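Yeah, one chain of the complex is gone here, protein chain that is, but the others are all in their spots.
In order of appearance the chains are A and B, and numbering begins at 1 in each one.
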Amino acid sequence: MAVMTPRSGGAGTRLGRWMRERLVLGLGLVVLAYTFVPIAVVVLMSFNKPVSEQSKIYKFSGFTLDNWKNPCADPAMCESLLRSIEIGLLATVVSTILGTLAAFALVRHDFIGRSSSNLLIFMPMAAPEIVLGSSLLAMFVAAGLGGQLGFWTILVAHIMFCLSFVVVTVRARLAGMDDNLEQAAMDLYATPSQTFWRVTFPLVFPGILGAALLSFSLSFDDFIITNLNSGNTTTFPMYVWGVSRRTVPMQINVIGTVMIVLSVTIVLIGELRSRRRRPA
Amino acid sequence: MSQVAEPNQQRASEDAAGAGGGSGLRLRALTKEFATFTAVRSLDLEVPSGSFFALLGPSGCGKTTTLRMIAGLESPTSGTIELAGRDITHAKPYQRPVNTVFQSYALFPHLDIAENVAFGLRRRRQKDVDEQVRQMLDLVELSSQSRKKPAQLSGGQQQRVALARALINKPEVLLLDEPLGALDLKLRRAMQIELKRIQTEVGLTFIHVTHDQEEAMTMADTVAVMNGGVIEQMGAPAELYENPRSTFVANFLGQSNLIAGSVVSRSADITTVDMHGIAVSVPANRTHTDSDRGWVGIRPEKVLIGEVGEQLDAPGNTIPGGVVSDVSFVGVSTAYLVRMPWGQELQVFSQNTGRVRIFAVGDAVELSWRPEYAFLLDHAQDASAGAAL
Partner (left out) sequence: MTRKRGKTGYLLVIPGALYLLAFFALPFYSLIATSLYDPSGSDFRGYEMTYAFGNFVDAITDYWQPLLRSLAYGGVATVLCLVLGYVLAYAIAFKAGRWKILMLVLVIAPFFTSFLVRTLSWKLLLADDGFIVNTLQFLQILGDDGRLLATPVAVIAGLTYNFLPFMVLPLFASLDRVDYRLIEASGDLYANPITTFFKVTWPLSLPGVVSGTLLTFIPAVGDYINAELLGNTNTRMIGNVIQSLFTDANDYPAAAALSVILMTMILALVLVYVRRAGTEELL
């Protein structure tokens, strides 16, 4: 056995090794920083004082708190925002209920048509939004509803694309659950309904909650499908789309900033709560 | 893990004695068929109340399926299960006075230790749950951990929670499905002693499923060796070891030398067998075949080894012509492989008492054993059955 000798003991090599070991992490952090560049712009622009009310120039020209003090300067924006929240909440409730039931059926039950149901649920996720949107529009028009596009057609569309994501999320959580736990509950004198409410549901709940949050953000953020099926109804993304061709009110950045702060807070709280349950 | 709350111990054993009714658990012609194979074949079994019973066998032998049928987690294809005189064959799991310690423990991750242990009592709306939980956690020495979640405990601690969670219900029968399988060797040995102690203290019937023969023999009063969906042999650990009835039991429980031979004569208490030209005798109550041919079985530690011509301390025949082909020095003993004139290698364990010298590879030796230790098995059975499991 040869004696191990360090190839070179110089400080330069040590620095080189230190850098090599951290190269991948460093590159990863650079990519991560890249994803935050536009976010920084959103936050910065929420404090922007535009050159003039009607200015088409979209660049930082001065600091102000006006946008934050007066978020609904354009009532149309806040109206569209409320509409998006309303549609988002309704779509979330319906798709979470339907999707959770279907996920239980697919994981826990055997029935004729199980694999076709799986395919039916998977397909909407494999289709581009433009195809989903135009399909729905084609059907609504064929059904003579072409003139009635609006709130309800948007809601119908949103429930449709959220549903698949709910099923997939809840299904993963259910499939990852140790089925010995339910047997243990039955063994410890829990009736089937007690087993469900005391063991199964509490364990699947984080998955259902995650699915609901995902649904809300998918619905809230959707533009392509909504734009085809909205008639004269305007959601928040459609409002932004509209103003992007005219004058962009800085208040959309206030909304953008609030959204990211809220979502990071929610995700971090959830993470901290589940971390406390894990071993130290 | 030593001190036990005195009142709890007494109450538990009184309850068990009161509820036992003497008749214990009885399985009759219990059969479980799955789509592609039969897991358990017409099993008859009686487990007396208050005993520590082990179901021992290799994986896939049907022992876990049997356990799950007793728990009610699997329903039998045919046959009956009776507990304390009551037919529970088709009772739901939550309707039978049977609890299980699962192999994976199956602790509820969303409940803390105390609530895990209290689970069964709360389902049956019992009084003074907190007090009972406290006493049970004292028994398994986890009182200080009661507000932690299962994931925060070590494997050995989780195992004790699983045990406490089942024990607190004072079931007629406690089922243990490889409960020590996930623990490392040292902890396993400690928990074996601990389990045995708890069983003696609470006086409940324990049915322990395992593939570890040492574990089964150390802990159980009665061991049933299962293979291919049937019980091969059942009895006290020493009886099973000393007088196996099949090649499977002979090989699965410890190790055995099985030498082909033909029966020369049978008398009331002795069977004489010709073994490659050497006549050996086997006690009649250790003869387990009616045919003319058989396997002469002898445990390696019962075989004596000596120099050629040396007088061995055994009144049996001397088997000459052996050559040592392998030596492993174990410390307390030495394990030899000795090649016999007919080509077979026999295993010999020799205690290192200092009276016999340690042989080297190539040494010529003679073997011998006392006839009362030999057993005769059916030649139709596979001589290697159960050996590699």
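Basically, a contact is a pair of C-beta atoms (placed from the backbone, for glycine too) under 8 Å apart; a residue touches a chain by one contact, two chains touch by 3 or more.
Keep in mind the model is a prediction, meaning the values are calculated, not measured.
Touch, as defined at the top, links the missing chain to these shown chains in the whole complex: A. From the options A:Leu27, A:Val51 or A:Leu65, the residue with contact to the chain not on display is A:Leu27. In the full complex, the hidden chain is touched by subunit A at residues 22, 24-25, 27-29, 31-32, 34-39, 41-42, 45, 58-59, 98-99, 101-102, 104-111, 113-114, 117, 120-132, 134-139, 141-142, 146, 156-157, 159-160, 163-164, 167-168, 179, 217, 220-221, 223-224, 227-228, 236-237, 240-241, 244, 248, 252-253, 255-257, 259-260, 262-264, 267-268, 271, 275.
Convention: only the chains that are shown with their structure count from here on.
By the touch criterion stated above, subunit B contacts subunit A in their complex at residues 71-73, 92-94, 98-100, 102, 104, 106-110, 119-120, 123-124, 149, 151-152, 165-166, 169.
Residues 178, 180-181, 183-191, 194, 198-199, 202-203, 277-280 of subunit A are the ones that touch subunit B when the two sit in their complex.
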